[in-house]
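A single structure is presented below for examination.
Yeah, one chain of the complex is gone here, protein chain that is, but the others are all in their spots.
Presenting chain A:
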Amino acid sequence: MKPFALVLAGARDSLPMLVGAAPFGVIFGTLAVGAGLSAGATLAMSAFVFAGSSQFVAVSLIGAGAALPVIWLTTFVVNLRHALYSATLLPYARDWNARWRWPLAFWLTDETFAVVEHRFRSQGAAGGQWYQLGSSLAMYLNWFLWSVVGVWLGKAVPGLAGWGLDFAMVATFTAIVAPQLKKRPALAAAAAAGAVALLARGLPYKLDLMLAALVGVLAGVACEKLAERRVAA
């Protein structure tokens, strides 16, 4: 496949994620304006941070008058899951040089990770950097545009933040994960992670998320090992 075709394929395969991220971008813009951020600061956050959930948390912390180190620490912990994504993609990125690694790392979101990891695992990673570039650019432009719409709507439609548009994120992630759960170790990973996330919710700095992720991965590995042992025996 030629680079341009791969870019297009990456963007096209991200289409469901674009739809799911749209309402999320809108409420981010709305909430940020509601918390007192200027339009410029709101859009700068979408352009330079480009990490939806941490942007949400930061905006609510800013609105509550939290101190700078608290906002940074929270951002760090909320986004720590991206280090797991970074590690997961590393084996597929052997041939990429630094000119590729930096921008693709900057654009590494939950959605792009889900799309490219699925592709690399099922079809191999040949030309993967172009494919990931397509997904990344599509997600980036989409996020920025919907943030703009949110800023505009936030000023025009008071109360939009309370409409519950955040369900779009839940729907997107559920739709990505559900088909993977046909395999038992993945189901175990998801069940354990979900249970821990639920029980540990509200831990400071969103540490519950990392704890749940680690327990989930361990559960997946344990289940895989058990199955192997059963086959061997």
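In this text, contacts are C-beta pairs under 8 Å (C-beta built on N, C-alpha and C of every residue); 3 or more make two chains touch, one makes a residue touch a chain; residues count from 1.
The rule is simple: contacts and distances are computed from a predicted model.
A single chain of the complex does not appear, and UniProt lists its protein name as "Branched-chain amino acid transport", one of "Monooxygenase", "Thiamine pyrophosphate-dependent enzyme", "Branched-chain amino acid transport" or "Anti-sigma regulatory factor".
In the complete complex, the hidden chain is touched by one of A:A5, A:A83, A:V157 or A:L226, namely A:A83.
Touch with the chain that is not drawn comes from one residue among A:L6, A:V26 or A:L104, which is A:L104. Although one chain is not shown, part of chain A still touches it, namely residues 15-17, 19-20, 23, 37-38, 41, 44-45, 48-51, 53-55, 58, 62, 68, 71-72, 75-76, 79-91, 93, 98, 101-102, 104-106, 108, 110, 113-114, 117-118, 121, 164, 166-182, 185-187, 189-198, 201-202, 208-209, 212-213, 215-221, 224.
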